[in-house]
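Of the protein chains in this complex, all but one are displayed in their positions.
Then we have chain A:
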Amino acid sequence: MKTPPRFVTWLLKTFGHPDTSEEVQGDLLELYDHWVQTVGQRSADWRYSLSALKLLRPLAKSKTANEYPPPFLLGPSMLRSYVKIAWRNIKHARAFALINGFGLALGIACALLVFLVILHETSYDQQQTKKDRIYRVETVNASDGGPHPGTYTELGVVLLNEAPEFEAVVPIMNKWQRGLTIPVTGEIFKEKVVFVGSGISSLLDYQWVAGNAKTALSQPNQVVITESYANKFFGTANVIGKTIRYDSKQDLQVSGVLKDHNQTTNFPFDVLVSFPTLKRVEPDYDSHGWSGFGDNFQLYTLLKPGFTPEQLTKRFHAIQVKYQKDPKTIENQHFALNPLSDIHYSFNFSGRQANPKLLRMLALIGAFVLLIACINFINLTTAQALKRAKEIGVRKAVGSNRLSLIYQFLTEAGLITFLAALLAVILAWITLPSIATMMGLPLTIADLFTWKVGAFLVGLASITSLLAGTYPAFRLSGMPPIWALKNNKLPSGERSVTLRQGLVVVQFTISMILISSALLINRQLSFFQNADLGFNKAAIITIGLPSNEPEKLQTLRAQLKESPQIKDVSFSFNSASAESNWMQGMQYRKGATPIEIKTQMKMGDSHYLDTYGIQLLAGEKLKDTDTSSAAFKVLANEIFLSRMGISRPEAAVGQKIYYGDGNQFATIVGVVKNFHVNSLHQKIDPTLMQVVPNNFYQAGIKLQSEAPTVEAIKTALATIEKSWKATFPNQLFGYDFLDKTLADAYKNETRTAQLIETSTLIAILIACLGLFGLAAFTAEQRTKEIGVRKVLGASVISIITLMTKDFLKLVLIAMVIASPIAWYAISQWLQNFEFKTEISWWVFALTGLLMAVIAMLTVSYQSTRAALMNPVKSLRSE
């Protein structure tokens, strides 16, 4: 027998008039047979299709009323029923609900904290009304890659005249720590001070409590402070006309008071001094310089509406041609405008710089942990639902349709998620302060209770309940009721077991990636800590020098040397390894073409080598008298030698190095062994050391003992402070330990490590919770099987092995998947460092072993309990 086109039949069935659907289908089938016999199949198909199409009534509704209308599945009474049943089910399986809920709560809390962090980091200066028009002028060198946040001081002067596209150009000179004296009380404060152009008030949204926005920063010796600083300095907000002494040299008049700035700003200025003052306090300051630039002088501009930064490329080029002149520099260098929205991700004056990579990693980890928690939920719910097969069967038999069952399961998921979300908020509340400290973020509890967080939480909870609840809901509601009632278990159970195992593998994979990452990052960190730097960083205290007049330094050294705890003192520009360096181009003329060497200059006195334990390979040390510019003497390191093309240290002694205009030169008198002049992120630069007392800003003090006791440090510090105060009266004393300063260079990495460790712990905890629940379930399922095995003579050990083996297999699979992923991720991360550890295979083996042990411990409780059970008990009960 022929059948009519199936699609048309389907169309007719679906879109025909419901009242006549049956007989019309029947009639057409009968006619079709008739047509096939009389006019052939082709015409029959055609006629059938045509008739069917004419009979479609897609919008028709049945006119006959149903005697028992099904309730609206989302009506209030049904909703109440769902919640009631869900609550009963949760109460019934308390342990499962607890494991589920706690795991989810941990996951949600993690996601919530990540959200808070990302929200904070992306909210900087978003409140500025002119944010779309504010740009920073940055200097880009073709030779060294990334743009520099600072620029030439002269640019700030000429830009307004040369480029009419700018509405305002505001120079900002930042001084991180400056002494401020209040003459009335004699108190000294060490504060961050900025010198700003008066245009700042048209750039940023400042609210003036007192003073005139236009004139408050236009004259020399004017200072504007924030309200809280007014209270801090003077104890009152009414401070107009009062005096603040800058660095004990220059008196400034308070000309305005600002409302306190937002926390999320890249311009957290509390003491703003008018820009013309800069020349008075620092007579050396070159306000028309084209010779060099630093990060602490930045130029902010306000573009007129309608202009884009690209339009100014030509202008900048014209300015370079007109003022900078040197064609070589113009070729190598250009200026770029960086929008305000990007400034938080590069060096800025807030002292906080967001790392987009770290933020992305954070988001990823948050998502991972949440995923693990959701997997737990899915696994436990489907496992537990096997027990509910009978309930589902009965529900279906008495007329519950699939949709209402789906709603029922989703409600259960939603209820648990809701409770978990509440718990998560409490968890976040408790842990937020410590997280904020760990990440170095100014986050407070108040940040947790905002509408944004609320909206995020509601969204997250909805997504989580859908993610965690959808699979169980569809899976369980879809089974035929007769099966459930007859066999008291789900059909095709095999398939759901494999899926569950797959999900467990995903969980373990994520956990293992995190564990091996944590291990490897820690190895890199301990490599940083223990690396041979080429100098001795132990037991060195560094203090700043407010001035470097030779007589003062002489007295300070003499006083310090009297203390028995102090072994040596060296005055220098910076420590042997420091974050801010002095780079200079040097030239070695040997053959026809001179060799250009970009060199790091270390300036220190004759005690430098001894204090920092730097080894001299050849020649002699510098003397404090080697300062005559006519015959500069320098020490070079091995890298410098290799750039010169000299292999034997002795051969380098006496060579001349040219610099400056090409006629000045310095003579190498000694060669030192390589030591790390930068953090281990970077290579060792070619380095020259010389004695330049003008540039001594720091004293390094080596203590007598390599590992001094707390008391010894205390006495030493007391002595140092006394001598220092005697040498520099009216200044604020501050000190640092060199090893701590060096460790600070790896702050980012330490933070990453802590972050990964914490999330690893949480991920493992959640995964174990899930595993525990799953093991409990398996043990319960196999009670009878174990009973039979025991009766037939199986030993306890063999049964435990049987139960544990399945889970260990999963760990093994996860290890195979996780190892290459972790290896790839970490090798990417290690690219950041010039000096790094190797990724050894045993890390992954260790991770696998660790995970196996953890999994075994989790599972063993349940399997042991199952194995020890009396078979009589388990076999008797039906």
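As a convention for this text, contacts are C-beta pairs under 8 Å (C-beta built on N, C-alpha and C of every residue); 3 or more make two chains touch, one makes a residue touch a chain; residues count from 1.
The rule is simple: contacts and distances are computed from a predicted model.
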Among "Extracellular solute-binding protein", "Helix-turn-helix transcriptional regulator", "Heme exporter protein C" or "histidine kinase", UniProt-listed name of the chain not shown: "Helix-turn-helix transcriptional regulator"
Contact partner of the left-out chain, one of A:11, A:31, A:98 or A:336: A:31
Residue ranges of chain A at the interface with the undisplayed chain: 20, 22-31, 34, 50-51, 54-55
